[in-house]
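Below is one structure, written out as structure tokens, with a few remarks after it.
One protein chain omitted, others in place.
Going in written order, the chains are labelled A and B, and every chain counts its residues from 1.
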Amino acid sequence: MSTVTDTKKAPAGERVADWADGRLGIYSLAKANMRKIFPDHWSFMLGEICLYSFLIIILTGVYLTMFFHPSMNEVEYVGPYVPLQGQLMSEAFNSTMHISFEVRGGLLIRQIHHWAALIFLAGMFVHMMRVFFTGAFRKPREINWLFGFLLFFLGMFTGFTGYSLPDDLLSGTGVRFMQGAILSVPVVGTYLSMFLFGGEFPGGDFVARFYSAHVLLLPGIMLGLVVAHLILVFFHKHTQFAGPGRTNNNVVGMPLLPVYMAKAGGFFFLVFGVIAVISAIASINPIWALGPYRPDQVSTGAQPDWYMGFAEGLIRVMPGWEINLWGHTLVLGVMIPLAIFPAVLGAIAVYPFIESWITGDKREHHIAQRPRNAPTRTAFGVAWITAYFIMLVGGGNDLWATHFHLSINAITWFVRIFFFVGPVLAFIATKRICLGLQRRDKDKVLHGRESGIIKRLPHGEFVEVHEPLSQGELHRLTAHEQYDAAELPPAVDENGVERKIGRMEKLRVKLNKGYYGDDSQVAKPTVEEYKEIQSGHGHH
Amino acid sequence: MSSQEIPEETLPAGQDTAHGAVKVADDPFADPGLPPHKPRIQDIDERAARRSERAVAFMFVLSMLATVGFIASYVIFPVDKIVYIWPFGRVSALNFALGWTLGLALFFIGAGAVHWARTLMSDVEVADERHPIEASPETKAKVMSDFAAGAAESGMGRRKLIRNTMFGALSLVPLSGLVLLRDMGPLPEKKLRTTMWAKGLQLINMNTHEPLRPEDVAVGSLTFAMPEGLSEHDHHFQVEIAKAALMIVRIQPEDIKDKRELEWSHEGIVAFSKICTHVGCPISLYEQQTHHVLCPCHQSTFDLSDGARVIFGPAGHALPQLRIGVNDKGFLEALGDFDEPVGPAFWERG
């Protein structure tokens, strides 16, 4: 009871905190996190772009639900937009017209919602590539990599169900494609289609069904994944690039309170502000220009939003293979792209597990690698991106044709071939570039930085003066680890007994050589080499 | 850290397995440690710091003004006011004003906060230690023994009857949920095999809603038709037109290469399903000189002068043709339904 007088003196804020601590234990939580350190690097903020655009989407989405009617009942348009007056449309389309033309600020919120969605997905893609190319997916972060991948994957479908809601002619064409794709599924395709659409396409149900998936089911799962993703980021602490004082067992940066509170908090407003300005100046999905959906109408240039463009490309360039046997049809022309789509995405998702199997490295890694120092992985990543973007080109083949005066058939053939050839070329080129950069780093370490100053020596020779690097810089360029390539153990062990080596192990060693063999990395400079050169037998 | 698990051969050469940099006395590549902190101008010059303070405050004030502007725009601009603004075109004044004011109000809060953090808050870099994620062997041992104790007390391993029936119950109970999905929609039955077209139904021009006469359809023209008795106001219009939509062109009979196509035409007037056999887009990009029809969605191309067979793209089979003739009033009529399912292929199509 002697503390009574003390508590009375405490300021109000502290008393509130005390109250909360007694119930929530916030002091222990704050002790661990309030001064948590975050490293500074612009590429570490890509994830924040995604987080904030996700929040913006939720905020604006809630607003849109106040006005949107997820119903496919037919009504006649009597609103202010003249070119649609008198047209029959679903209530979904009608209410989206209402939001766009009669709710003050409704158009702005719609545009923010849609622009933020495109940026959310683009941000996730770039964030994922940052994590990939710096090896930040390695132990202990593999599960968080999967969470992130799932967010990207679910984001695509949340986007698809979202842009289909207005029931306009463009998105309706996309829904029709989805229905056709479902029909191609062997054995159960027609059943799935009937159940999803409540009967024959288009029926009167899909907007309401997509709506509950779009506003509840999918974002609910995503929100859970986002929270888990963030908890793991806090738990693992952020990776950092190598540099003086930055090691695998520390993290160097600035504290959450106050610097990152201000920077990250401020960044939310910056992201929101930029997206709001974009929504002020550029229109997106102008459904009034597209018109209401009718299954017998279509427009050229029928494309999905960009993140579905990869799937669109696959479906466009696939030859029309169809097998009819014993009264049944196997629609390979649709099924194969439908299978390649998750397979290509899945390849990048499982990559961390494959790499850790190849290296056999079970240690924790907290230093983000420079892409050049992992040439094979970097080359694989660039090959993957190449395949992805070639299919994006395929998804827009008609627009490339009209805007570059090319034949749509020629582009399709180009994509068909380069989907296979392009990644191989990209792989080879990237690996060579990485090795070249490694060599350049080595030269820089051993000979110093090229100063651009040309000096004439007494005997007439011209040389460029090289400035030695600081120790910090030397450390930064040599801090990366280099694995030795794995070797198969001798066929017979020391007792002369034949050793059994599994096929998987043989494959692993082979792949490992591809990663760390002599052709796949440039041995980093050693202290001896450095000392020999610096001890001055040369004038460089 | 369990270094014994790592295959020897893959470890980085000459590196301590546990942690990063190796400190050797005369190693020129050794980690020199965090560089000393260098002050910013704001750290040593109070006037500069005050300038930064004013800049931050100025940004926050700008944000406030922008919010006032937002509210003012909301009140001032009518929702249907269109203004011309270069280079954006004829845009909604309200959308433009609201977007900019909201954007600036938010942006300046962020810019102010970041400028504050960058110039006035401490920029001394500090290092936090990391700790292994893995639990210590003692913790692991405790957890394992706790689990073993719990498992033993439950009798799960011993009383197999309980375990097996529990798994049985748990695996059956989701079936109720699955069964409840049954009424999401009807069974497919023959629904995808038939359309509204039937013998004697006249071809109604979708532009005029009048029945078509053969002499209306010129060579090189393109017309769309729906079955007599269907109206845009019908409740089931969308479902019916999704299957019944018809594309009508007239080709000089001598140019028609497919024998059955010519037979099913009326003096070169041919009626094909408008629904692509790939995934169901309405396909009608008809080139009157080549008689090619292109799908705008995935570029399947069909040759209407040759039984609408696929000549390019991902479609797997030709467009179904509707057999037509002329009734005694001189109007075009269907001589039956399509003889195969229209639209995308499916498992039971055969």
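Just a few scattered comments:
In the analysis below, contacts are C-beta pairs under 8 Å (C-beta built on N, C-alpha and C of every residue); 3 or more make two chains touch, one makes a residue touch a chain.
Definition applied: contacts and distances are computed from a predicted model.
Name of the non-displayed chain as stated in its UniProt record, restricted to "Sugar ABC transporter permease", "Cysteine desulfurase IscS", "Cytochrome bc1 complex cytochrome c subunit" or "Acetaldehyde dehydrogenase": "Cytochrome bc1 complex cytochrome c subunit". Only one residue in the set A:His69, A:His229, A:Lys263 or A:Lys524 touches the chain that does not appear here, and it is A:Lys263. Screening A:Ile278, A:Leu446, A:Leu474 or A:Val522 for touch with the missing chain picks out A:Ile278. Checked against the full complex, the candidates A:Asn249, A:Ser299 or A:Thr526 give a single residue touching the omitted chain, namely A:Ser299. Listed residues A:Ile37, A:Met156, A:Leu169 or A:Leu256: the one in touch with the omitted chain is A:Leu169. For chain B, the residues in touch with the chain missing from this view are 38-45, 80, 82, 87-92, 95-96, 99, 114, 118-119, 123, 205-208, 212-213, 215-218, 220-224, 249, 282-290, 292, 294, 296, 299, 301, 312. One chain of the complex is left out; on chain A, the residues touching it are 40-42, 44-46, 48-49, 77, 80-87, 100-101, 107, 111, 115, 118-119, 122-123, 126, 169-170, 263, 266-267, 270-271, 274-275, 278-286, 289-291, 294, 296-306, 309, 395-399, 401-402, 405-410.
One rule holds in what follows: only the chains that are shown with their structure count from here on.
We define each chain's centre as the mean of its Cα atoms; on that basis chain A and chain B are separated by 16 Å. Of all residues in chain B, those touching chain A in their complex are 1-3, 5-7, 9-13, 15, 17, 19-21, 24, 27-35, 74, 79-80, 88, 92, 94-100, 102-114, 116-118, 121-130, 132-133, 181, 184-188, 191-192, 224, 226, 232-233, 235, 238-239, 241-243, 245, 274-275, 278-285, 296-300, 310, 312-317, 343-350.
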